[in-house]
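Excluded from the complex is one protein chain; the other protein chains are retained at their positions.
Up next is subunit A:
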Amino acid sequence: MHNRLKVRTTEAQKAAADREKEKKLQLYRKSLKNVFEHRSHGDHDDLALKSSEGLLRSNPDIVTLWNYRKEILLRLNPSKEMIEEELYLTEKCLQVNPKSYSAWYHRNWVLENVDPNPDWNKELLLCTKYLKMDERNFHCWDYRQIVALKCQEPHENELKFTLEMIESNFSNYSAWHYRSKLFSAAGKDEESTKISELSLVESAAFTDPFDQSAWIYQRWLIGKLEPSKYIYNASIIESKIYLILNRNLPNNYKIIGLDNNNWEHFDSKIWFKEVDCVDNIEIKIINELNQVEDKILINNIRQDIFNFIISEQLQLVMKAQLDSLQQLLEMEPESKWALLTYVLLLYTLKPKNYFEKCIENLKLLKVIDTLRKNYYNDLESRYRIENWIANNNSTEFVTLKGYGLTAFYHMHMFLFSKHIDLSDNDLSKSNLNHFKYLTMCKHLSLKNCQLVNLNNFPALQNLEIIDLRENQIQDTSWEELKKCKLLKSILVDNKQTVTEKILQGIIQSININDE
């Protein structure tokens, strides 16, 4: 029961209401019994059809009644008038409950299964009429897509309709959504579409900076830019070649170079295979049409893996938006959506000092949008890790000390790391299984990471030293470290109550450091 306000009533009012309800209930039961009787007698006539009308008009969600009507209609070979009446009934029912799944479906079913000449153009007009009354009715929007397809309405016209809807009220997420679908379906030139959509969305967002519809659409337009490169790192280690990607390799893509077969994978971001001798070999990633998506020479690392390739024209548009956002923020410094979009645009365009500005504004977002502060914490963690990667030409020594990390993005990019310093971060709620990629790591520092347990700590086969000082780890979870077979040294301190006995059970030649 949605939107039914609970009202206080006197005893007398309640008694009257109860009597009214009782009367309604009796009538309801009687009518339902009547329909079911018709059905059990196998009646498929006009009278049987009429029997369920009243009930449906007051409650259009009784699916069984619609089913019975379908049975009758299929048997009756109905006249044009009867079909009209059936459609009229669904209209009446939708006025009672515009969100009735079964009334919408029945209408669709009648047109597709009973009506020999369905007038889909009329349906499109009906959708327009309903959407002008309730601009967010998703049942109607969904139905409109079916109808538009049936009457082969050109995408252009539908785009125009969404534009009209948006112009009459910018806060129409349903219309923005439909635009996203129409563009994909029309296979429109991405670049020009993006530029024109960005300017449309800008005027919407500026008209009402607190309405989220346009902003979410804008984030999508910006986010649709994918880093053009796949490969972060291609290296040979102990007669194996490893390929580290920045995102999952699509199923229908292939890696070529060396011979093309026998690539194994850790997950779809890390690929490897045995090799004998290799000089200057180029590895390529090709798509399903055999076009090269990316290529790299062996023993190369790409620091710019998170950069986007943006055309000059699009850059101009985005830079202009950045300027207008700055102006908007001067007037409305607390506009969360403007601030967030500003950060996203900065991060995409990466102008001078973008990183510092992003971090500074994320801090502000945590204050003005406290409900989602943990989201911003995780986003900041991602940005910080990406920034480290962008500034280092080797991952052998990784230092993410004191970054305030709460999330662990791109850990797979540290596959070749031997020393990782993650000290002074808050890992209290993190899943330590994220470290499963650190298989070559020898020295890991988790000093002062607010750890209370080591649950899910992965079996790191090369780990020799782990620094766990300044944490409060429970005795029971130390066992997890037993999986690390080469572990020689665990650094603990006085704050850690773990007994020597437990630690001795974990590593053979114990070397407990208590500095």
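The working rule: a contact is a pair of C-beta atoms (placed from the backbone, for glycine too) under 8 Å apart; a residue touches a chain by one contact, two chains touch by 3 or more; residues count from 1.
Following the convention adopted for this analysis, contacts and distances are computed from a predicted model.
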Hey, which one's the missing chain according to UniProt: "Ciliogenesis and planar polarity effector 2", "NADH dehydrogenase subunit 11", "Geranylgeranyl transferase type-2 subunit beta" or "Cytoplasmic tRNA 2-thiolation protein 2"?
"Geranylgeranyl transferase type-2 subunit beta"
Sole touch to the unshown chain from A:Asp43, A:Asp61, A:Asp115 or A:Asp493: residue A:Asp61
Decide which residue listed in A:Tyr130, A:Phe408 or A:Trp478 touches the omitted chain of the complex.
A:Phe408
In the complete complex, which positions of subunit A touch the hidden chain?
1-6, 21-22, 24-25, 28-29, 36, 59, 61-64, 67, 70, 101, 105, 109, 136, 138, 141-142, 145, 171, 173-174, 177-178, 180-181, 208, 210-213, 216-217, 220, 223, 248, 370-375, 378, 381-382, 407-409, 429-431, 433-434, 456
